[in-house]
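Yeah, one chain of the complex is gone here, protein chain that is, but the others are all in their spots.
Lettered A, B and C in written order, each chain numbered from 1.
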Amino acid sequence: MNLIETRGLCYSYQGEKLALDHLDTAIPEGSITAFLGGNGAGKSTYFLNLNGVLTPDEGTVLFRGEPVDYHKKGIAALRRKVGIVFQDPNDQLFSASVLKDVSYGAYNLKLPEDEVKRRVSLAVKQTGIEEYLHAPTHALSFGQKKRVAIAGVLVMDPEVIILDEPTAGLDPSGVSEILNLMQKIKEENRVTFLIATHDIDLVPLYCDYAYVLDHGRVILSGTPKEIFAQKEILRQHHLRLPRISHLMEILSQKDHLSVSPAASTISQARRTIHEMLKEEKSKR
Amino acid sequence: MNLIETRGLCYSYQGEKLALDHLDTAIPEGSITAFLGGNGAGKSTYFLNLNGVLTPDEGTVLFRGEPVDYHKKGIAALRRKVGIVFQDPNDQLFSASVLKDVSYGAYNLKLPEDEVKRRVSLAVKQTGIEEYLHAPTHALSFGQKKRVAIAGVLVMDPEVIILDEPTAGLDPSGVSEILNLMQKIKEENRVTFLIATHDIDLVPLYCDYAYVLDHGRVILSGTPKEIFAQKEILRQHHLRLPRISHLMEILSQKDHLSVSPAASTISQARRTIHEMLKEEKSKR
Amino acid sequence: MNQIDSIAYHSKLAWIDPKAKLCFSLVLLCVCIGCRSILVGALVLLVTAGATLFFARLSLRRYLHFLSIPLGFLLVGTLTIFISVYPAGEKLLAGIPIGGSQVGISAQSFLEGLRLCATALGAVGCMYFLSFNTPMTGLFALFRKSPLPEVVVSLMELIYRYIFVLWEEAATMKTAQNARLGYQGIRHSIASFGTLVGTLFFRAYQRCDRIYSALESRGYQGSLEALQEEYQPGKGWYGATFLTAAAALGIFFLERSVL
Partner (left out) sequence: MKTTTWQKLVLSASVVLCAAVFFTPQVSAMHIMEGYLQPGWAIAWGAVCIPFLVWGFFSISKSVKQSSKNLILLAMCGAFAFVLSALKIPSVSGSCSHPTGVGLGAVLFGPSAMSVIGVIILLFQALLLAHGGLSTLGANTFSMAVAGPLVSFGIFKLSKKLGASSAVAVFLAAALGDLFTYVVTSVQLAMAHPDATGGFLASLAKFAGIFAVTQIPLAICEGLLTVVVYNVLVKY
């Protein structure tokens, strides 16, 4: 079942051209869906519409099949269900106290204090930020701040978490830590993830579905395999293939080897190369 | 000949532990050298020492074999010769107009106006920013700002250009545009480039040499090929192999195929796979 | 810039009830400036400096460095106050005759000046005890429980948080300007600094929108209340306050009865 659907979603910032132009999307529950697209393709605007920070000009957002109610109560409920982790944690962490910042979202839900504390300690544990709970926010590194920002969203017990450029500014080990954290949360909390990223190579590794946006419109959608089969369209919209896919594509199309051009991860590539070798052997 | 050398370079920020710990480096003229390392490895500190924004606590920086003079005049000369393009162009662009910002460095050199104009028009042409020359800087996209920042360094006619995370925050087409621009400048202006990057996959494609830093020390140095042969050491220092190298390494070590594990670009991988296939064929 | 701030978070007293520490430093501060005596000032400085050195794990050299921050003001201010013009012939501790009068310092003024210096340094010791041992977040937690209006406390917390963000931005921008030789000579310096400040403001203004979106997405409706950190009770500090204050007052009365 689709957890979130948008139908003909339009949004424009004051006096500017359409940032979202009749966007139709469907996000299956329990999936990780990537949103690809150049700078200014409309990814952030789309996310803010899903969370109710922005109200659509036209079209509807459906949550579990129900249209979102944009009155005060409906928006509050939507924000509880859809958490956003922004790209720059400095925009999100408003308090110098890490504990206070993490608890903020739960506190605003007007839960009893015990429940707030329970959720905070759970989120702290899950994101592994115990160590720096007593440090001031400004003394943390970028990657640590990112974790704190994620914990601050987790305490609201959301059904959907949106990560805007989760890997930007992180070193390779930071990248894999954050992405593994995402997978862990997905499994333990049954959360659906939406991520915007420029790092194409991650998509086949971590994502179930992907959308390509440009100028506020959906250009492509489907599984990573389906998306990366459309090399030309991707290039037209400032994207590229994952490097492994690119290699496989060259091997299959230019060199006419019988590898699958759709292999886009290291393990898929390994498998298709083995199959090719087996085939070669059986030929002779 | 080495354009820049450092010997036993030490630097620490006020009252903190060493950010650079006896760093020995040698940068050959006309090369592109990558500096790899996790966040806080000391890359930025190293760059600021090369440019004279920071003065080393200990050790020497040699420019064309001459030790740098850290008096006012020597520093000014050094800054003229070594330009830095910062990671976030917003940190570097101030003026309300692009034209003014590009000319800032040349204007600070107190050159005659004609010369300033000549250099500006050259840099503008080279970086391809004519179109938005009269736009306010804050109206540009991230990739456009990055180009303007590069133009602003070019007008000082530097011998070395340092790019701190040149690809961070750019979409895939933006990444290749900036890197191609770098290669063009390298050839046309005979500039030596130093780049810090988290994007390991670029290193074998664009760089002649690479250094791996951690905790202010040199962990590894050499050509990309030499560096990526040290998989274990890289992992220990928060890095990883390029994805293609990773695939080749698995094929060669786990699957015992006769591909070269040192292939780290698509074309190298293609070549070694072909060789393996030829070998297989000739075996039977 | 954030040296004092970082020391406070690493103090052994960082997680002691801020109220106890505030009481200790404010009461001693009042005693110190109330008495205006050399001995009381010295005693208060000694006690607070000792406590700060011990609990905040500071070396004496670093403490003296911090103590030297207000020294410029102290020196100039005190000289200004106590060097005055006296009629010729009046007995002075030191003086230069100028025209029909003399400029200098009398014994009375000198004593008065010493008294002012001791008081001021004692008071600085009290303030340093507070700021070197109390993370700001602790003070905010205390202010939230006080009758201070909520909006003012929230404003304080936000200002404090974003001081560091903007400071970092400003520092990077200044480095970038320096790298392009932006501060050579006074004219270029003023122009560079001016554009830096303007850009900093503009970026801060733009950041507002993003912070607001991020806060809204977590249910912000004008309030920034959330879970507070828990602090260990600092009952011992009330006792310490009482004892030191009593000793100071004792010295004060003794001194007055002798002099």
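Following the convention adopted for this analysis, contacts are C-beta pairs under 8 Å (C-beta built on N, C-alpha and C of every residue); 3 or more make two chains touch, one makes a residue touch a chain.
The model shown is predicted, which means the values in this text are computed figures rather than measured ones.
**Student:** In the complete complex, the chain left out here touches which of the visible ones?
**Tutor:** Hidden chain contacts in the full assembly come out as B, C.
**Student:** Which of these touches the unseen chain: C:Ala120, C:Ala179 or C:Ala226?
**Tutor:** C:Ala120
**Student:** Identify the residue among C:Leu46, C:Ile81, C:Ala94 or C:Ala246 that touches the chain left out of the display.
**Tutor:** If we include the chain that is not displayed, C:Ile81 is the one touching it.
**Student:** For the full complex, which residue in C:Leu46, C:Leu64 or C:Val151 touches the chain that was left out?
**Tutor:** C:Val151
**Student:** Could you please point out the subunit B residues that touch the chain left off the display?
**Tutor:** Those residues of subunit B that touch the unshown chain are 94, 96, 136, 138.
**Student:** Spell out the interface residues on subunit C facing the chain that's missing from view.
**Tutor:** 1-2, 4-5, 26, 29-30, 32-34, 36, 66, 69-77, 79-88, 98-101, 103, 106, 108-109, 112, 116, 119-124, 126-128, 130-131, 136, 139, 149, 151-152, 154-156, 158-163, 165-167, 170, 174, 183, 186, 189-191, 193-195, 197-202, 204-205, 207-208, 211-212, 215, 220-222
Rule of thumb we're sticking to: only the chains that are shown with their structure count from here on.
**Student:** Both subunit A and subunit C are touched by which chains?
**Tutor:** Of all the chains present, those in contact with both subunit A and subunit C are B.
**Student:** Taking each chain's centre as its mean C-alpha position, how far apart are subunit A and subunit B in Å?
**Tutor:** Averaging C-alpha atoms per chain gives centres 29 Å apart.
**Student:** Quick one: which bits of subunit C touch subunit B in the complex? Just the residue numbers, please.
**Tutor:** 3, 169, 172-173, 175-182, 184, 188, 195-196, 198-199, 202-203
**Student:** Okay, in this complex, where on subunit B does subunit C touch?
**Tutor:** Against subunit C, the touching part of subunit B is residues 14-15, 48, 51, 53, 76, 79-80, 83-84, 86, 88, 90-92, 94-95, 104-105, 108-110, 138, 152-153, 156.
**Student:** Where on subunit A is subunit B touching in the complex?
**Tutor:** Per the stated touch rule, the residues are 37-40, 141-143, 165, 168-176, 198, 200-201, 235, 238-240, 242-244, 246-247, 250-251, 255, 257, 266, 269-270, 273-274, 277, 280-281, 284.
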